[in-house]
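One structure is given below, encoded as structure tokens.
A single protein chain has been removed from this complex, and every other one stays in its place.
So that you can tell them apart, the chains are marked A, B and C in the order they are listed, and the count of residues begins at 1 in each.
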């Protein structure tokens, strides 16, 4: 039935589903993303939940959104929406600022009554004018009444019927992007596998939406989104950063042949790491919700002492509480992964917003000279790899590793090629062996790596005591000796420095010989990389490098940085990484681009800023 | 009766009293210091308590020491002892390394039996040879038997009699330095004012010690220590850094006309701040021992909210625990003084040893971009001034201020001219007034200083709510708005930057035009200043500057540093201040001298290092 | 005490209340505002201190001085407020997670020290704000986002923990029973010392209906008993049931049956310092008895903030020195001339 008049080809498109918390926007957003991925697109999603407890229906606080960018070379969920589904006036208002001027806005006209407008604090009865978005193309559709009509004979009550409104919207969007409904139906079947009647109703409404588009909006151009040609063959699933982090830890436990222990305390936006790991009891994961963050990290330290791969997950305020105990792990040289999903700060700050402002806390938020490894994931999928790597470093170097992610990549998702976990690198902790039992001392070290050996309780002949007091270089007996303290301080420092031998070198993208090197770290990769690429496409000369390893830095860092006349460090804080780089790599010209708005970068602002910096 | 054959004049002399914990060395050390001060000397003392619970008598762990440098231009307790009183072999052994080769060692020969030697783990019966200190001049004296004999008719039991041994040692030292006993007796009278018989016995033994020296060691040169010509007129007392900190806070409360509240939890070496403040209930001080460090800082935050001058005192591990709450004070812009008496780290570390390794924790140990003021005291007496200044800044700028001291200056003492507190600067917190009530908002600011006004609960018309969530720029209502967060972040940053207008400029000592600028901060002032002076005296060209203000830095910092070709930052950590300076003042050549031994610098090593750096 | 007659409106701030429609917190907020009116305290003499949680948002909705602090630290911060200024009426607002998980230590110490705080514990047996994890009061086996196969932990009973921490005041109510909540709150406010008021609160989103047995109109009269000092322990829709002691155990009896009259029933003595029977009453619903509501324990003892003031006054009475400089001059000193 799809009579297509105009079909425009698009490289990427940004679609935002938005409605009341109860409108099921996350679900259809997810389905649309995933079906697009099955059709060969790359996807990058970002859900945008309301910060508040469930606000009254129809109000601004209650708006729940889901944004996805679909197409090829997709690295971010996109700055602004090309298509907005706004199920009510509040949704329209909330998203007005992040629309392209000529975007398509699909609204449920049944929810744009005076009462609805008032709930969303509109003053007039023309919301588009009031919001100054008169250039958008509005696809107005009486979704509520059409759904009611369509399901009048379904036998469901009114409330249940209205729950299918989201499928109508999905159908409409599928039509708009020439997505066959066949690609959507398997997802519905899975979701409603236990409720065939609900499934049937939803499929019906989905079709209605599609047909509505085809029949009544023949005048609007529809789109075909280009497939990625870079997608590897394989089996894919959709994963967000927090789940990827959880999976990375599980994978590491498998490759280390150790049980996984998580001690955690709920905190936005990190709680989903706990939620995910709590599900996998059949994989033997012990995920413990503790009484607070201190207990969480401490129970992990205990589990690590007992010989597990141990982790703790939190966000900024929780990391602040864990500082003292992380110092204990540094001192006792115990493996530990600390996941910090950064959010807006300081203090309670902006719990649901993203930021990169825990970097210095991760590096220095402990008493004494207390070096730990700090790494950062660059995208939702990279959370898997970096969690795995963090665990590998922790276990093989007997040290706490702090993994920084952030609200943006933690909640954002992409299509993920399910890895062959058995083919991932084996992880080999320095466990004691029978051969070294004779005269063994708890702190005897591998001379090259400076890593001590690890004796799990339970093995006869390796009984030993460790603790937070300074200890003798080999025996681990308490020592207040001056020279020994200097030696131990140096050893702790050098041990971490030597981790650099096990991490990849820094790589440069773009024009190696450019004057300007753009530098990023952590979750801003997608935006920075895309902005640099855009300039390169425009023929500009610019280079880019991205840090996943913060302490130690890749060993070629100084060498690389010194090649560039201007180094522009871009980060979502007041300049923490920039200051850190200046401190450890003197003699380079470090400029800063910082944004502390609780929001990711926008491509446009980056392109602007880089251009200006090149010209300056 | 003092037949003096040779009397040598000394500019400074270092005396160390050392014995078993029960031998009363702290008491006689203190008396000798204070009487020297009354005779016009400058003094700098450092007690060296055993780290352990009271170890068995005569063992190495049980040794308690007290070192004092006496003379003119005295800024440190001295590197090595010129005179050591060693009441037993354990004391001798413990101090052997910190003796000048030709020093005088006074021993109680009665305590050098084979049994005593064994307790101190000597293998031979010649402790001096075993320790390779054969060049020292030994004054061997049967102190125990002489004291027993002297007091045989006193009516005291044996144990009580032996408690006077320390007075014999004191008498002997007084003889050695030509100190009239008259200068000691007032201190004894005060100490034993309620026990006249004990007083009499102690005075008798004191005389015995003096006479023993005069009569039997006529061959040894005695000394006269030069008086300081820099001492101001006034009434003096002896004060250590922790008490000075406590007094500084009380003085600030008086000058602000506010009650003082301290929330604290015991931790070495900071506990004496709590002990001192707990004494002064008659001065209205509320010093509360809490259940932990978090409660301590939180109760202080509560007291500050309620309108008191509020402080919390701790050491490194405790500061780690307070990070989250300090962030709340940053966010709510509440005045708070956090005293951190640094000790050896990381983790539990070396609790009784000194270090400067909490600097970065003080600056960055909180989530988010969370700027607070950080200052550091440079000497025991400076603790008074810096505690006062910290409180003044906190109250006038509505911000937490972290005051860093360290174990060395906290326990060390000097003679202190009791200040005229009424003449100290008035402290004027930005309390609300009736005039501004109309339309007042909790976060409205002084446009120049960016400081908000302060409304204590209890005043009608100023009811308001504050909290840790990001808040609207003026109203303090919760705000998740992007632009507002950027504005607030900038404001918090600039507010702290503007504190620089209220702090002294950086000053240069020595040769302003030198190539080498030595830089120090905090409690190393005495050593660094003395070392630089020694080189200046030798005609070398070197400059010195010392930081008491870390964040913000004095506003001329960049200007000053940029004048020098080599800048050598000396600190008792792995290079925290050096890294910080590089980060905030790019483009200067910063070298490092670091020591992490739990010990203060030694003059000799500094002089060495500076010389080499100048030559390099 | 106020001279002006305040109304509930005077205690409302102009901040929009952001709880979910139907949340039990609304009723508790209203009961609190009504209590303040009843008590005759003044907005500017009142400080409402909370931690973090849905419940802990409450201070924003009050027109008093308020402090929305950090998670779990409300007791400690409120202690500082009260010790600094004992003349303020200080209310700590907290949730089961805020108070008993991360804040457990400060809570038991505030109770032990008997700081004169009115602690309103809004117990929904769930973490609301973080969207549905189990809390230390969640019933064993309950499925939440962080316990997908049910919790494995025995929950705290706030009354038991309060008494275990030497608590001198404990009251319990249910969100839907505003008069009892108000009665508990006003009695708590009048009590010198740490007064814990647990209000069972319904979270419509993450743990809807968990209190139904005791909160439903139809079953409430049989499943709960309101204790009032000096009154007989009677309950039931027909007020025909009561409590008696049987050895050291409690038993439920029916008035009029087996010759039992009202006089035979236990009379509630909330001010008895021995906490033995209070403990039993507070816990009896675990053994099939009705749940005790109202003020269960209310024993006078010196409060911490009073003791701080008393000790200062006592020392000041003995030591005339009031200024630091005088103190320093009175110690061991010498003069340089």
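The definition used in the following text is that a contact is a pair of C-beta atoms (placed from the backbone, for glycine too) under 8 Å apart; a residue touches a chain by one contact, two chains touch by 3 or more.
Given the structure is predicted, the values throughout are model-derived calculations rather than measurements.
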Among A:9, A:153, A:182 or A:422, the residue in touch with the chain that has been omitted: A:422
Identified contact with the non-displayed chain, of C:12, C:112, C:232 or C:323: C:112
Hidden-chain contact residue, picked from the options A:7, A:436 or A:477: A:477
Chain B, residues in touch with the chain not shown (by the definition above): 52-57, 61, 265-268, 271, 274-275, 278-279, 281, 287, 289, 291-293, 317, 347-348
Chain A residues touching the omitted chain (full complex): 34, 37-38, 40, 187, 190, 231-238, 247, 250-251, 254, 259, 261, 263, 280-284, 286, 288, 290-292, 294-295, 298-308, 310, 324-325, 327-328, 332, 417-422, 456-469, 477-478
Footprint left on chain C by the chain that the document does not show: 102, 104-105, 108-109, 112-114, 136, 149-150, 152-157, 160-166, 245, 247-248, 274, 276-277, 279-280, 287, 301-302, 304, 307-308, 310-311, 314-315
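In this section, only the chains that are shown with their structure count from here on.
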Whole-Å gap between the CA centroids of chain B and chain C: 45
Chain A and chain C, separation of their C-alpha mean positions in angstrom: 40
Distance between chain centroids, defined by C-alpha means - chain A, chain B (Å): 47
Chain A, residues touching no fewer than two other chains: 317, 347-348
Chain C, residues touching no fewer than two other chains: 52, 70
